[in-house]
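Complex shown without one protein chain; remaining protein chains in place.
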Amino acid sequence: MKLNCDLGESFGAWTMGLDSEVMPYIDQANIACGFHGGDPLVMQKTLALAKQYQVSVGAHPSYPDLVGFGRRSMACSSEQIIALIHYQVAALDGMAKVQGLTVDYVKPHGALYNDMMVKPEVFNAILTALAQYPKKLTLMLQATADLAEYKKQASKLGVDVYSEAFADRCYDDKGRLLARSQAGAVLTKPAMLAQVKQLSEQGSVTTISGKVLKLSVDSLCVHGDNISAVQAIREIKDLMR
Amino acid sequence: MKLNCDLGESFGAWTMGLDSEVMPYIDQANIACGFHGGDPLVMQKTLALAKQYQVSVGAHPSYPDLVGFGRRSMACSSEQIIALIHYQVAALDGMAKVQGLTVDYVKPHGALYNDMMVKPEVFNAILTALAQYPKKLTLMLQATADLAEYKKQASKLGVDVYSEAFADRCYDDKGRLLARSQAGAVLTKPAMLAQVKQLSEQGSVTTISGKVLKLSVDSLCVHGDNISAVQAIREIKDLMR
Amino acid sequence: MKLNCDLGESFGAWTMGLDSEVMPYIDQANIACGFHGGDPLVMQKTLALAKQYQVSVGAHPSYPDLVGFGRRSMACSSEQIIALIHYQVAALDGMAKVQGLTVDYVKPHGALYNDMMVKPEVFNAILTALAQYPKKLTLMLQATADLAEYKKQASKLGVDVYSEAFADRCYDDKGRLLARSQAGAVLTKPAMLAQVKQLSEQGSVTTISGKVLKLSVDSLCVHGDNISAVQAIREIKDLMR
Partner (left out) sequence: MKLNCDLGESFGAWTMGLDSEVMPYIDQANIACGFHGGDPLVMQKTLALAKQYQVSVGAHPSYPDLVGFGRRSMACSSEQIIALIHYQVAALDGMAKVQGLTVDYVKPHGALYNDMMVKPEVFNAILTALAQYPKKLTLMLQATADLAEYKKQASKLGVDVYSEAFADRCYDDKGRLLARSQAGAVLTKPAMLAQVKQLSEQGSVTTISGKVLKLSVDSLCVHGDNISAVQAIREIKDLMR
């Protein structure tokens, strides 16, 4: 089970995330492409950091909503989604090549990620965008109870999938995350470490109702927003060794 | 002598230029990359149009100034210029590949183009960006009396050059364009056709002072903003046959 | 029954709408405030045009979606909607005062308008924004069969309402517009003129099912996108004299 993290989300004069502290501990860097965060210079520096620690590079495209940080669902058409994914992935991919790197996968960001998981037409637009792209790109999506359905759909268009779980979020019985507004949605550190251990050793989570749910997980999403988050990544890393 | 034109400068709901009317008559399409005009969908459609008429694709990157249409000089650092060129060229290049096309050259837009011709550090940043890019990209710049100096500088970094002249603009003795604010800066149609003929047959222009100035020109920049501009392109095309 | 039109939707180098041709014929100008169209200079010029023809000025605020022209619904929170309305209305209001004008009313644009009519929390956020604004602003919304409900809600917060009908759109039995994708959604010119006549003389429309529906209409929304639209405005004007 790999570790992935959203990085390169600074913008202009604004800093976000402890990218330099996080990069040494992760396997996959989801790099913002300028639509919710990231700008050409931030992208360049984040790629250089990924290169230094030999971390796999993923594109992290978003709806065009800078002030909303890509967190607000937008009623984009399929053709708009396809074009904006191509644009963002291509921008990062070309900048990666300048540094001798290559984009390996795509993880949609924020509301685009959430919409992908619940709106078939959004999922399909994203798959189409990846299928059309001139090089093979794996799609990172959420490991849920019905992951097989997503994989089947992706497979039809020839797109491979990485499934990811969230270290610090509580799951419901369908393998979906509890909304942040619900009590217990975000796990305490001991509960988070227990969940990682269970995912790592048994390939399952214990849901909010107490049910043990099998989840097929390729990668674990961790956060690097602050010092304690970075410390948590180190402990997760130790646990998984 | 080829014909090049700035295209793909529509943005969202706003249309600019008669792209479909112009594309059949030109050899090189300078396609906006989203920073002064163009958006992912406009880029996709402009590329499809270039493909239909087998027109060579050039990236037309700009300072990040949408409301100013990239026409206002901005005090960007060299590292900012390099990064924003990489981003824009890469975005167009990847989207071109989706359609089986490739970006052949780069023509900076508006104020970035003007700054390139008069500010050595801007010219150098642009050359560096192209030299670093993983595939060979020719730089399109202005044919002036001192073109050899520019070419020498470009050559040092291994960058090839296309020189372009302007069909409808009056030249001074240094091979620079008269500012639009000056009388006679924009040629009447007969004068424009005469200038094209002279460039095409004798490789020279007659400057504002009446001097005949040799200009080494690979491509002629034409405009497609309105019906009469498109008509002028047809007449230029006839003339050059 | 007054005539209102969306104006000032040009942006930077891009022109939209025949504002100078339309302004002489209308009573109320809905002026874009920079979030879906309009920029400070366009706003200044549109205000000057409104002043010249003594047209009432309305603010036309939008979701922050320039590339989507404010036509895509965005999942904005109530506090975000309130703040973005205050910002846009205030910007136009202050610029109006520079020219000795004042903003009289607010008509939300595009997806924000549509969401206002169908999502109670959006309608409420808009009403709250207007109620909090330091001067009285009337809200322009759509005349539907259940207009009284909207007015009651607005009245609770002390907000006055202008109801508007659409000259060229076919209505369903609830007084809603047929979606543009449906056959017959956009009326032919003779049908449009007949609908205007009926609205003007009898205060009703004939719906798609043939039912005569009473609509209480303060203003008629017309379009100024092209020459034939402007000609239609002139004919509507003649009809209503």
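Order of writing sets the chain letters: A, B and C. Residues in each chain are counted from 1.
By definition in this document, contacts are C-beta pairs under 8 Å (C-beta built on N, C-alpha and C of every residue); 3 or more make two chains touch, one makes a residue touch a chain.
Because the structure is predicted, anything quoted here is derived from the model rather than measured.
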Q) For the full complex, which residue in C:Q132, C:S155 or C:Q202 touches the chain that was left out? A) C:Q132
(Q) In the whole complex, not just what's shown, which of C:K2, C:K51 or C:H86 touches the removed chain? (A) C:H86
Q) Given the contact definition stated above, which residue among C:C5, C:V67, C:M95 or C:V122 touches the chain not shown here? A) C:M95
Q: Kindly state which of the options B:C76, B:M117, B:A131 or B:I208 is in contact with the chain not pictured.
A: B:C76
Q) Residues on subunit C that touch the omitted chain in the whole complex? A) 34, 39-41, 43-44, 79-80, 83-84, 86-95, 97-98, 132-134
Q. For subunit A, which residues reach the chain that was dropped from this view?
A. 10-16, 37, 39, 66-69, 71
Q.
Using the document's contact rule, name the residues of subunit B that touch the chain not shown here.
A. 64-65, 67-68, 72-76, 80, 111
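Here is the rule we use: only the chains that are shown with their structure count from here on.
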**Q.** Rotation angle (°) superposing Cα atoms of subunit A on subunit B, nearest 5
**A.** 180
(Q) Counting residue numbers used by both copies over all numbers at the interface, does the subunit B-subunit C contact come out same (over half shared) or different (under half)? (A) same
Q.
Rounded to a whole Å, what is the gap between the Cα centroids of subunit B and subunit C?
A. 41
Q: Specify, in ascending order, the residues of subunit B that touch 2 or more different other chains.
A: 39
